[in-house]
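Presented below is the structure to which this report refers.
The other protein chains are all here in position, but one chain of the complex has been omitted.
Coming up: chain A.
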Amino acid sequence: MSAGSGGRNTNTEPWGSFDDNLIPGSSSAVIDMENMDDTSGSSFEDMGEMHQRMKEEEEVAAEAAATEDDTVDDGEFLGMKGLKGQLGRQVADEVWQAGKRQASRAFNLYANIDILRPYFDVEPVQVRSRLIESMIPIRMINFPQKIAGELYGPLMLVFTLVAILLHGMKTSGTVIREGTLMGTAIGTCFGYWLGVSSFIYFLAYLVNAQITMLQMLSLLGYGLFGHCAVLLITYNIHFHFLFYILWLLVGGLSTLRMVAALLSRTVGQTPRVLLCGTLSVLHMLFLLYLHFAYHKIVEGLLDTLEGPNMAPMQRVARNVPELTLNATMGTLGASLKVH
């Protein structure tokens, strides 16, 4: 913003309008704010600068007060121009201050973590009891079941699942091409928790089920307890048969618990089938996916050790005990790749 350039005064508005034809002869529609008459006062970004300059101008004007006595008319004219300039500047300044106050208030309101504080207000005993209850389905479906609305337990369970997934990925020697192990694990777990919760909440909203987003997040989060337990066992004890049994048993129990809670809050046959069917399918399939995508079972490890003549890009089930990891990596790594 140029200071004191004076010149033409095409201000028609009380706040000082834009100066359109600053470059004589040009009919460009672009308004060059840089050459604006400084009485326009409509550039909010420069208000601070203008404030400073205004103070300096006042001081300068005060010093040169003696020499301006003869220019009364000009003084009055200056006064009028000064009126529009000072008033415009004052108004703009006040608007800027008000905007700044509002922005800081909004920031304090939304970036305040105290919003989440009530959802973390739990005791260790409560968390433990909720973890155990997440495996016990309740048969009362005619009356809405109570679902705890807390986020500590689900969040910790998601992080635990991430840690267990990392463990599984490491022992199975998963190679991630575009990304990192950690990123994939976090993305998978958080994506599942947040994504499926949102999706089921959306379906619940469509069929008018009585459940809030927080309750859905909490329900699904605690449902991951079963997943954590199953994966912890089967990433270390590699028996296909064992995994399927645990999948049905533990996965089934936690799914039943979630399904019963949802059933108790939904009215109507079709909505119930839709909601609970979707949730159970997604929940069970997720456990299946976690097991098979990040932990491969090799049958006949000894055979593969002797002859690395498997076709490349061939997906073979592989069982990798941890102690022989380093020795076999060199031979198997090139031939077994994931995605």
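Observations on the model:
In this text, a contact is a pair of C-beta atoms (placed from the backbone, for glycine too) under 8 Å apart; a residue touches a chain by one contact, two chains touch by 3 or more; residues count from 1.
Throughout what follows, contacts and distances are computed from a predicted model.
With the options "AP complex mu/sigma subunit domain-containing protein", "Protein YIPF", "EIPR1-like beta-propeller domain-containing protein" or "Prolyl-tRNA synthetase associated domain-containing 1" in hand, the undepicted chain maps to the protein name "Protein YIPF" (source: UniProt).
Within chain A, the residues in touch with the undisplayed chain are 58, 61-62, 65, 76, 79-80, 82-83, 86-87, 93, 97, 113, 116-117, 119-124, 127, 152, 155-156, 159-160, 163, 166-167, 170, 173, 175-177, 180-183, 323, 325-326, 329-330, 333-334, 337.
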